[in-house]
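Questions regarding the structure given below will be posed in turn.
Heads up, one of the protein chains got dropped from this complex, but the rest are sitting where they should.
And now, chain A:
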Amino acid sequence: MRKASHKSSTAKVPSTIDLVNRNLAKRKRAEWRFRVYGIGAILFGFICLLILFTDIISKGHGAFFKTQIHLQIHFNPQRLQVLQPGAIEQFNNANYDNVIQDALFADNARISPALLSAVDKRQLLSLISTGAVYSLRETLTDSPGVLNQSVGVWLTVDDDVDNYVKSLAHGGEGYTGRLSQQQQSWVNRWIENGQVRQTFNTTFFTSGDSREPEQAGIRSALMGSLYMLLVTIGLSFPIGIAAAVYLEEYAPINRVTDFIEVNINNLAAVPSIIFGLLGLAIFIGFFDMPRSVPLVGGLVLTLMTLPTIIISSRAAIKAVPSSIRDAAYGLGASKMQVVLHHVLPLAMPGVLTGAIIGFAQALGETAPLLMIGMVAFIVDVPADLMDPSSALPVQIFLWSDSPERAFVERTSAAIMVLLAFLISMNGLAVWLRHRLGRSHQ
């Protein structure tokens, strides 16, 4: 009876496989669209990244090169006001401006006999970086023998000249910089004489901030960031793991634990500037620590990264299969042995991934550092955790605010350095995860 009715129904209604086949084309199209959405999303992200990188690199690459001109410098003791022979300390206070001035005028006189007006003189002098005196001092200190001699020296030019020379490399059309016609012709003449060169801009990596773009570098910001990162890693990694292990493995499940958990999750969502205010109130206000120092910055960033590390570590610890725990307990391992021998090693790839993402965030953080005074103008490279310093992202923020055109390329170059830092940190995370993951298979 039942069989018969079943048969008659198949006669009217198409068979299952027909229905499946009819829908198959539709399903395949849906499948295809689904994949296209995915690829589209990835392409969108990729293109944005590409645009960002192209923009930053095209703007910033120039900062890695600086322009220098070749001048014949006569280290004349009278003009240098180095009068006692053999007293090297005098080199520190010698008047290098005088010899540069002499060299410039002599260089000019050699080519055009026309006398320079006072205005011209000032214009000519301003072509050389005010930092050139330091390189002369270095030359003299390194080899006191050049005193009283005339030597060819490459001197760094002012950022406006640098700018002009770099614009010439792009055809020179539409130059809107600050060099006057007269100054441009001097520079052109130097170029013709082969007195101009572009070298790698070591200054950018070896000196601190400066009002003069050609003397400004990221060293103090970079060191500040590094010190802060050390403090952050040194504190938040062990504290975060200890907290996560306690909460996952030891803490009883009760209201207090729930309360702590909710609060950690909330802290992870608190805007970073609040952590800056907290640091200002606690470390500077209450504990009376100095402003602008990497130690305080590192402490603030530690507070900020802790929730991230605790949350990701807890997730990684939770993901360790309970069968492994059972196995170890069943053999008579103590709780600490279970944690140290099995749970943590297995959780480590996840813990590290979370931690490094937290550190990368900390490295790029600006707002909380502004609150604790790390936005100050810092020339000296910090020597330790208690030296005032800046931080890379803050330096970027400061330079992006500066009117000088040369700071635009330095801003982008500093961003490149920061990005390189972040990319290598993330690379490290991937590598560690791979390595640790494999050693436990």
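One rule holds for everything that comes next: a contact is a pair of C-beta atoms (placed from the backbone, for glycine too) under 8 Å apart; a residue touches a chain by one contact, two chains touch by 3 or more; residues count from 1.
Just so it is clear, contacts and distances are computed from a predicted model.
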According to UniProt, what is the chain that's been left out of this complex called? Choose from "Acyl-CoA dehydrogenase family protein", "Sarcosine oxidase subunit delta", "Putative zinc-finger domain-containing protein" or "Phosphate transport system ATP-binding protein". "Phosphate transport system ATP-binding protein"
Among A:K66, A:R219 or A:H342, exactly one should touch the missing chain; which is it? A:H342
Given the contact definition stated above, which residue among A:A242, A:A327 or A:A383 touches the chain not shown here? A:A327
Touching the unshown chain, chain A contributes residues 252-253, 321, 323-334, 337, 341-342, 346, 440-441
